[in-house]
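Data first, discussion second: the structure below is written as structure tokens.
A single protein chain has been omitted; all remaining protein chains appear in their positions.
What follows is chain A.
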Amino acid sequence: MQNPGDLELTRRGVLMGSAAAVALTTGPFTEPAHAAAKRQEPILSTVSFTVNGKPRRLELDTRTTLLDALRDHLHVTGPKKGCDHGQCGACTVLVAGRRINACLTLAVMHEGDSVTTIEGLGLPDGLHPMQAAFVKHDGYQCGYCTPGQICSAVAVLDEIKAGIPSHASTDLTTPPQATAAELRERMSGNICRCGAYSNIVDAITEVAGRQA
């Protein structure tokens, strides 16, 4: 809680809190019972995990999601908040190599975990092959969904390699292949409002081919 971003957040929190308090005190002198419950103090807890290889230790409100811990506390802003409800995939990160929605998991549940975000896959001076393929195939327009798409795409190829079946697999007992139908189904948890889907499939297909 010592960097400027945190202060900013705290200020915003305080402002919201005081607005609520003003609203309450303009009414009768006694507060409704639920108002007291609503103004409960935050409860803090500590957690340690690594982010893109760097050990991190945080003291957080237990309510903090992994996504908010990354973005607002650690300023790792690659993972995006699209919906905050598991419905869009913009927040996709890799935890111990597996893709998850960072918005639907609490930071305190990740003690000892290793978290990889888009920044950990590659930076402009050393792109991950999947990042380079997205650039080459124009796999985005506004780019908001892209960090999630790329993290997901990297995990999808690992899942196919590990033999994990999908809804598009016609036979459950033979190893799945990186066909367009498989890639579309496996990438369905990543919504792209700009509709870059066909270029995204092209980018992943190229990387899958290169890996094979």
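The rule is short, and it goes like this: a contact is a pair of C-beta atoms (placed from the backbone, for glycine too) under 8 Å apart; a residue touches a chain by one contact, two chains touch by 3 or more; residues count from 1.
In this section, contacts and distances are computed from a predicted model.
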Matching the hidden chain's UniProt record against "NADP-reducing hydrogenase subunit HndA", "Transketolase", "Formate hydrogenlyase HycD" or "Xanthine dehydrogenase family protein subunit M" returns "Xanthine dehydrogenase family protein subunit M"
Quick one: say which of A:105, A:131, A:146 or A:199 touches the chain that got left out. A:105
Using the touch rule from the top, list residues of chain A that touch the missing partner. 37-38, 40-43, 45, 61-63, 65, 84-86, 89, 92, 98-101, 104-106, 108-109, 111, 152, 155-156, 159, 162-167, 169, 172-173, 184-190
